[in-house]
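Take a look at the following structure, please.
Right after this comes chain A.
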Amino acid sequence: MSLLKHGRLVGEDAFQPVADDAALPASGAVLVTYARWQAEKEQLSGRNAPLGIILPNTVDALDFGPEAERFDLIVLHFPKFSDGRAYSQARLLRERFGYRGELRATGHVLQDQLWHMQRSGFDAFEIPRPDAVEAFAKASRTFSHVYQPTGDGRVSVLKQRLAIHTKNGPDSQEAAE
Partner candidate 1 sequence: MYQYDEIDQTMVEERVAQFRDQVARRLTGEISEDEFKPLRLQNGLYLQLHAYMLRIAIPYGTLSSRQLRGLAQIGCTYDRGWGHFTTRQNLQYNWIKLEDAPAALADLAKVQMHAIQTSGNCIRNTTTDQFAGAAHDEIEDPRVWCEIIRQWSTFHPEFSFLPRKFKIAVTGSPNDRAAVRVHDIGLRMHKNDAGEIGFEVIVGGGLGRTPFIGKTIRDFLPKQDLLSYLEAILRIYNQFGRRDNLFKARIKILVHEIGIETMREKVEAEFAVSKHGALKLPQEAIDQIAVQFAPPAFETLSGISAEYANAFRTDFEFGLWARRNTFKHKQPGYSIVTISLKKEGAPPGDASAEQMNAVADIADRYSFGEIRVTHEQNLVLPHVKQSDLPAVFKALKAWDLATPNVGLASDIIACPGLDYCALANARSIPIAQQIALRFKNWERAHDIGELKIKISGCINACGHHHVGHIGILGVDKAGEEFYQITLGGSADDQAALGDLIGPSLNTKDAVDAIDTLVETYLRLRKSSDERFLDTYRRIGIAPFKEAVYVSA
Partner candidate 2 sequence: MAKAPKLNSQPQIVTANDLRSGDTVYLTVTGGWTRRIAEAAVVANVEAGAALLAEAEAQAKQNIVVAPYLIPVDASVTPPKPVQYREVLRAEGPSTETRPAA
């Protein structure tokens, strides 16, 4: 399993996963489950270190969203590649709640979904490939344009066409070419 962040392989995860019944380490970034967060919000918030959370894909992002800013890492889950709930969670966390930390995809993460994940706001991936870096780079380049806007900042085709139209004046037939 390789952890890919910003297109590069990360040797070791900065966040230490902590089991629900294990003591929290005195210092250092930790990764806890949603259940633990629910149970120990105060203690976890009180720690002076980066905090990560593993969010099941059944959690309503609208419920969790207001708390997202307290985390430096949110791990979302694809139990099967065909289960696309985390795409909506990701978009809501990024675009509705302005989450700026690491958004990591785990579970059944296939190369051919990296495009969708990236566009939905994921910036880190646990992918089971030795050539994760090449696969990721290739996936990012799948399409030169995007038809729909997401939080990834790419200009949608619709906006591109409006810009062309404006540039060439209202009488231009540019779009029809």
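Picked so that all candidates are chains of the complex that A comes from, given by their letters.
Please note the rule applied: a residue touches a chain if its C-beta (ideal position, glycine included) is under 8 Å from a C-beta of that chain, and two chains touch if they have at least 3 such contacts; residues count from 1.
As the structure is a computational prediction, the values presented were derived from the model and not from experiment.
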Review point. Which single candidate from 1 or 2 touches chain A in this complex?
Key: 1
Check your understanding: Along chain A, where are the residues that touch candidate 1 in the complex?
Key -> 60-61, 81-85, 87-89, 91-92, 96, 110, 112-113, 115-120, 142-150, 156-158, 160-162, 165, 175-177
